[in-house]
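For reference, the structure discussed in these notes is given below.
All protein chains but one are shown in place.
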Amino acid sequence: SEKLFLISGPCVIEDELTMMKTAEMLKEISERLHIPVIFKSSYQKDNRSSLKYYIGPRIEKGLEMLAKIKKEFGFPLLSDVHYPEQVPMAAEVLDVLQIPAYLCMQTDLIVAIAKTQKVINIKHGQFLAPENMAKPAQKAIDSGNDQIILTERGYTFGYNDLVVDPRSFYHLNQIGFPVVFDITHSIRKYGIPSADPKGGAREFLPTIARAGVAAGVDGVFIETHPEPAKALCDAASQMCVYDLEEFLKPLIEIHELEVKYREKTLALA
Amino acid sequence: SEKLFLISGPCVIEDELTMMKTAEMLKEISERLHIPVIFKSSYQKDNRSSLKYYIGPRIEKGLEMLAKIKKEFGFPLLSDVHYPEQVPMAAEVLDVLQIPAYLCMQTDLIVAIAKTQKVINIKHGQFLAPENMAKPAQKAIDSGNDQIILTERGYTFGYNDLVVDPRSFYHLNQIGFPVVFDITHSIRKYGIPSADPKGGAREFLPTIARAGVAAGVDGVFIETHPEPAKALCDAASQMCVYDLEEFLKPLIEIHELEVKYREKTLALA
Amino acid sequence: SEKLFLISGPCVIEDELTMMKTAEMLKEISERLHIPVIFKSSYQKDNRSSLKYYIGPRIEKGLEMLAKIKKEFGFPLLSDVHYPEQVPMAAEVLDVLQIPAYLCMQTDLIVAIAKTQKVINIKHGQFLAPENMAKPAQKAIDSGNDQIILTERGYTFGYNDLVVDPRSFYHLNQIGFPVVFDITHSIRKYGIPSADPKGGAREFLPTIARAGVAAGVDGVFIETHPEPAKALCDAASQMCVYDLEEFLKPLIEIHELEVKYREKTLALA
Partner (left out) sequence: SEKLFLISGPCVIEDELTMMKTAEMLKEISERLHIPVIFKSSYQKDNRSSLKYYIGPRIEKGLEMLAKIKKEFGFPLLSDVHYPEQVPMAAEVLDVLQIPAYLCMQTDLIVAIAKTQKVINIKHGQFLAPENMAKPAQKAIDSGNDQIILTERGYTFGYNDLVVDPRSFYHLNQIGFPVVFDITHSIRKYGIPSADPKGGAREFLPTIARAGVAAGVDGVFIETHPEPAKALCDAASQMCVYDLEEFLKPLIEIHELEVKYREKTLALA
């Protein structure tokens, strides 16, 4: 539909109270702002920078928790899948299987996920020119599944910095699938632990969100947590779920405006 | 004011007919869309990539033409100044003296322009982190002139490419002067002559314009020409002045929306 | 040892004749130039940009071929491993298990490989600041294996381009493990199929090789093939194995010179 949708939830699956508090607030926001929500949380973070960091409950316990949330709040579910052997179990519970940005070119993983006939969210690799995201998408299509979402999440810009290039949204839209903007990961400062507030440049959130939505998206991806400072992963970049509603309002209006002019622009182009 | 303003006109001063046709159309657009216009055209292009390329009528004849346009259409005038010895003559005719992006750090030039007490438009150098644009601005202030505009025009991104980073608008706004987005120069493809259509990636114009305006600007800078393909400079990136009106409509609406939320965001930040 | 070593072989395992021709020539070069060689070829390419492209014989047949080469020429063997479930079988045949650049942060994969107690070659992700390569190395150490090689292969530089930053070699050397420079992948032009000659900027090979070796490495990684134009992968960037000897000579001399001054520099630093 032309409505902006939201992918949101804690970065990684934590204790049940944290998960339920977040889901509850997302449910309220979804109803008040009439914005469809896909609940997102990782059962496993496979690219943390140290073995000492929390990586989540792993697939079995993680999917259990997500299933509970779906049962209680009715959200469709999304989580990232890292290895082909995780795919069968993940596809039993998840509605959307996400390919992490670093893995966006891994053929065996894409093919395994595509064959589940579930929706695939492919994150734009920070090293891949945006127009080349047509290639992993084509691998999924060639494996019989064209239920694809493409998610922009910032591109490598010098060391330890990401830039959100408005042209990425042009290219991703040209590929022809729904486009999502992962706002919170785009402000992450690599090289600084995500538990350190300096590990995320929050001051940019409103600016890049509005710019990205105005560039043309179908959904936004915002990791949220009841108390980000205490989050077990990406504390520096997750949004407090209680700030989300105000944050979304301008995005919803900008989206409506952008959709209104989108047809005219395509004609012009 | 909170109204979006427009800096526009042919990249370089050409024959009178071309100049008057453009000014005439800008006048109509200004009145129909209630958008204030500053007329822009360079009396001299000092950074063309070959001595064989047209550089404009130079300062005397150029300022004569601009004065005629001001007299006929009442536009305030803007042109870029390259050397301190050009400043006195330029300040007699121009309302806004522009410092080209490559020269944004040249002290003698900034000081000379600041001392004219005219408005200074400092283009963001493609090599300077956006927050560092506070430095040339401070040089102007320290020379007794705080009538400053800061213009984003794309930042160096690998070879022969520019990226418009939404965070630039955040930083430029933080410096505290009106912020303008130079949309047409941001799509220029260096390394390819600007007479070659491939020298400008026009397909990105609507996307980057909307993203930039949503990120927070006070004005937009769009070089326009009655027949860009025949333009004597930047043929590949100037906009046809007869396409400008449709192009501006979504920007004006996005700007109004962004200004509406701007206060709330500043409070949040 | 202070001798420069070489990791070389066809990008992906092809027909036996091609493999044996390459190995034979590498053996001759190894003996004439007294340069130790690790034979490299991929049993599977998991990140090709289309399902239509050749990905190799996969693990079983691939390891058989490599075992044959080891038996015939006595080379230690290296190949890249993409998924944890491939590790046990790979570790039976390979002397060095390589983690591809895109996967350098994948925890489960690093831990599985580390536990085999074989040498691990971690390719520097094109999205990771070089000093952060200490993190995947630490994951291996924390899993009980410090037999690590770190390989530089170019860093993301705008779209579809890689830059070899001499500072990377400084950072990788600081981490404290042998450093290798993957010269041939550093000239790859993403976005252009590797079968297309324009898909590799060969003209830069001598220049970047000498610069990288002078910056301080212990080994070089050069994919070689008897007839690169006919190679089934990376045809645009593999070196003809018959040109390799002349290519290596200046590198060996520069390396000796660099090692001579290395101690003094470390003292100075």
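Order as written gives the chain letters A, B and C; numbering starts at 1 within each chain.
In this text, contacts are C-beta pairs under 8 Å (C-beta built on N, C-alpha and C of every residue); 3 or more make two chains touch, one makes a residue touch a chain.
Keep in mind that this is a model prediction, so the values were computed, not measured.
Chemist: Please identify which of the visible chains the hidden chain touches across the whole complex.
Modeler: Output: missing chain touches A, B, C.
Chemist: Based on the whole complex, identify which of B:A67, B:M105, B:A195 or B:I252 touches the chain you can't see.
Modeler: B:M105
Chemist: Of the listed residues B:K3, B:R48 or B:R262, which contacts the missing chain in the full complex?
Modeler: Only one of B:K3, B:R48 or B:R262 touches the chain omitted from view, namely B:R48.
Chemist: For review purposes, identify every residue of chain A that touches the missing chain, sorted by number.
Modeler: 157-159, 161
Chemist: Tell me where the left-out chain touches chain C, residue by residue.
Modeler: Spelled out for chain C, the touching residues are 157, 163-167, 169-170, 201, 203-204, 206-208, 210-216, 243, 246, 249-250, 253-254, 257-258, 260-261, 264-265, 268-269.
Chemist: Name every residue on chain B in touch with the hidden partner chain.
Modeler: Chain B touches the chain not shown through residues 46-52, 55, 82-85, 102-103, 105-108, 111, 125-132, 135, 138-139, 142-143, 155-156, 159-160, 190-191.
FYI, only the chains that are shown with their structure count from here on.
Chemist: If we define chain centres by averaging CA atoms, which chain lands farthest from chain A? Would you check?
Modeler: It is B.
Chemist: Point out which chain occupies the most central position, where each centre is the mean of Cα atoms.
Modeler: Answer for the innermost chain: A.
Chemist: Between 0 and 180 degrees and rounded to the nearest 5, what angle rotates chain B's CA atoms onto those of chain C?
Modeler: Here the rotation carrying chain B onto chain C measures out at 180 degrees.
Chemist: Same or different: do the copies chain A and chain C touch each other through matching residue numbers, with over half of them shared?
Modeler: Mostly same residues: over half of the interface numbers shared.
Chemist: Quick one: report the Å distance separating chain A from chain B, using the average Cα coordinate of each chain.
Modeler: From the centre of chain A to the centre of chain B is 36 Å.
Chemist: Rounded to the nearest whole Å, what is the centre-to-centre distance of chain A and chain C, using the mean of the C-alpha atoms as each centre?
Modeler: Taking the average C-alpha coordinate of chain A and of chain C, the gap between them is 33 Å.
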